[in-house]
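Left out: one protein chain. Kept in place: all the others.
Showing chain A:
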Amino acid sequence: MDIATLQALNAARAGRRAAVVFTDLETGQGHLCVEGERCPDEWVDAMAAALRSGKAGIIVAAGRSFFLNVYLPPPRILVVGAVHISQALARMAPSTGFDLTVVDPRTAFATAERFAGVELIAEWPEDALKVRPLDRFTALVAVTHDPKIDDEPIRAALAAGCFYVGALGSRKTHASRVERLRRLGLADDAIARIKAPIGLDIGAASPAEIAVAILAEIIEALRRRDIMYGSEERR
């Protein structure tokens, strides 16, 4: 790989664009293809398959062997609600490799003091999503308990194919949420993707324990699903 290829690859990764590098195993020459940019015709299919599976491996093309490495954007957690659980989750997420952003229009909750060192956007989610757009590599965690704040980002996350959409609230709270989302015109199979009550069922009680349950559920969604296309279970 030459330095220009390495720099272009790192720039794509920093810009949250998926990328594939084809390395000729004979010569070591590397070719970079970035999602959404032109890629030589003979590699288009291999690149699409690699982005879908996220799996690196060796391919043979025109009698030559290439190692194909896949670089998917680092997963991001977008938390709606600057609440106690979010404070705990904001501490844990970086250590497991997730970027994390907290959004809450309630400025009493969204204070720099409560979220030191955390990316915090004290705006309505509709506005925050213009700065931090949702994508397939984003997990949405809605924990305000307030339909005025939670519902729209949940709808947007389902539309954007976020690999995880979780919402805080009891079964009863969720049942009324489902009714509201139906009235917004969401299909039942989309609504069924919402994880609610949020978090793996480990009997979590404290905010920090609930944060662990949420983070574990996010990791499960990330590792057991086809992240590019969302719907297919891997196992």
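Going forward, a contact is a pair of C-beta atoms (placed from the backbone, for glycine too) under 8 Å apart; a residue touches a chain by one contact, two chains touch by 3 or more; residues count from 1.
Methods note: contacts and distances are computed from a predicted model.
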| item | value |
| --- | --- |
| Undepicted complex member, UniProt protein name, chosen from "XdhC/CoxI family protein", "ABC transporter ATP-binding protein", "Fe-S cluster assembly protein SufD" or "ABC-type sugar transport system, ATPase component" | "XdhC/CoxI family protein" |
| Among A:Val70, A:Ile85, A:Ala110 or A:Val141, the residue in touch with the chain that has been omitted | A:Val70 |
| Full-complex contact with the absent chain, from A:Val44, A:Ile58 or A:Ala159 | A:Ile58 |
| In chain A, positions touching the absent partner | 1-3, 6-7, 9-10, 13, 23, 25, 27-28, 55-58, 67, 69-70 |
